[in-house]
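The complex appears here without one of its protein chains, the remainder shown in place.
This part shows chain A:
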Amino acid sequence: MTESRLIEISPLTRVEGHGKVTIHLDADGYVDEARLHIVEFRGFERFIRGRLLWEVPVIVQRLCGICPVSHHLAAAKAMDMICGVDQLPPTAEKMRRLMHYGQVMQSHVLHFFHLAAPDLLFGFGAPAEKRNIFEVLQQQPELGRRAILMRKFGQDIIEATAGKKIHGTGAIPGGINKNLPLETRDALLAQIGDMEQWAQDALALARGYTLDNADLVQGFAAFPSNYMSMVRDGDGALDLYDGNLRALSADGDLIFDHLDTRRYHEALVEDVRSWSYMKFPFIKDLGPDHGWYRVGPLARMNTASFIDTPLADAARSELMDFSHGLPQHATLANHWARMIEVLHCVEKIRELLHDPDLQGSDLRATGKRRQEGIGVLEAPRGNLIHHYQVDENDQVTYCNLIVSTTHNNEGMNRAVKDVAMQYISGQPQISEAMLNHVEVAIRAYDPCLSCATHALGQMPLQVELFGPDGALLDRKAT
């Protein structure tokens, strides 16, 4: 081989939004550079400016239809701060938590059963026509039916707490606009036993996959990095809704801990690179080269001291044992972590449904008005930050969002390069199976590029191979 080449994977399949991968090969066919690009950008932050603070928790759900609840709650938390509310009434906080656990659960279930399962069950290099969810369902229809009922359970919780599927209005600045009627509670409780059993079965599948394929998992896009997530104030437990920020090094040493989420901008900096619309956040004290970090389910397992629900905590201990007590770096271990979180959410939902505070009537608090609000939570894909400033007319003058996929930008780029070097370097021809390996690595982060770039849409995979003079040498599409 005597000429350098460029391979493009554009757009990505089973990934939300517009993105593409470019892989630059040198004259000997070895990977020189591999990048995940975001190819479209529409300014949501600008759209928010001028809006009244009361409508922001509803409007932000229009960012993307994939995880509107996360944006709804993060914005509501920011508006709590602006309204001077530092402590919600118990009913309000518990209703919001119930909404959030329902959202995380249903999002993780969809990703594992419908988006990741074909790769995990049939292999990354299996023929594309077999690597299909309908092949999975033909073989295991009961699995598919359970996944749908788990999704519906999560959606029912969202509807019961947010009010409706589109543009839910449940969370309002300073509280919530409704409690949970007893008949709704009882209908959800009637299903909780099945949910817990099915969550444990799903966890067993993800755990079994990881352990049965330990060599593959530990050798596939497994690289050291820093990790960041929110953990519970005080004891450092996993907390998806509220807490402080904690960051760990690849060796598990604390980089920062108990950082008030309202001070996130003192610790994190967003870098811009000319070839991507998506920013590259890093930990300020470590700089861009060493300060990048990963977020998401696996990061949360690494950073949390423990989980406050017994079944999920035992499962997390097993995951930590798999990496000998140190942070787990394998990208594919995200699947195991994701299913631990599903079980955690189901346990928390059960706990909340038995809590009489959900039927309370003190729904909203008030306080002394502030000009600035920052709301942070752990969304299904990882940490989510909403930051607003408002003027004396209650109109938003500043908005900054850091979504999970943006936090993971550098990590996903490293995963792409790692896998490209392993499976594409030195190959004279690209195959669909080789390229799917790259996509599997990206998919493990369950990125939502729609959300990260504030665009919508997805298209089938296209791959183009260019010579050094820009001429198209090869093209593949699936």
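Rule of thumb we're sticking to: a contact is a pair of C-beta atoms (placed from the backbone, for glycine too) under 8 Å apart; a residue touches a chain by one contact, two chains touch by 3 or more; residues count from 1.
In this text, contacts and distances are computed from a predicted model.
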item	value
Hidden subunit of the complex - UniProt protein name among "4Fe-4S dicluster domain-containing protein", "Hydrogenase maturation protease", "ABC transporter permease" or "Acetolactate synthase small subunit"	"Hydrogenase maturation protease"
Residue of A:53, A:120, A:147 or A:319 touching the missing chain in the full complex	A:147
Candidates A:155, A:184, A:218 or A:249 - the one touching the absent chain	A:155
Missing-chain contacts mapped onto chain A	13-16, 42-44, 47, 59, 61-66, 68, 110, 114-115, 132-134, 137-138, 141, 144-145, 147-149, 151-152, 155, 164-167, 454-458, 460
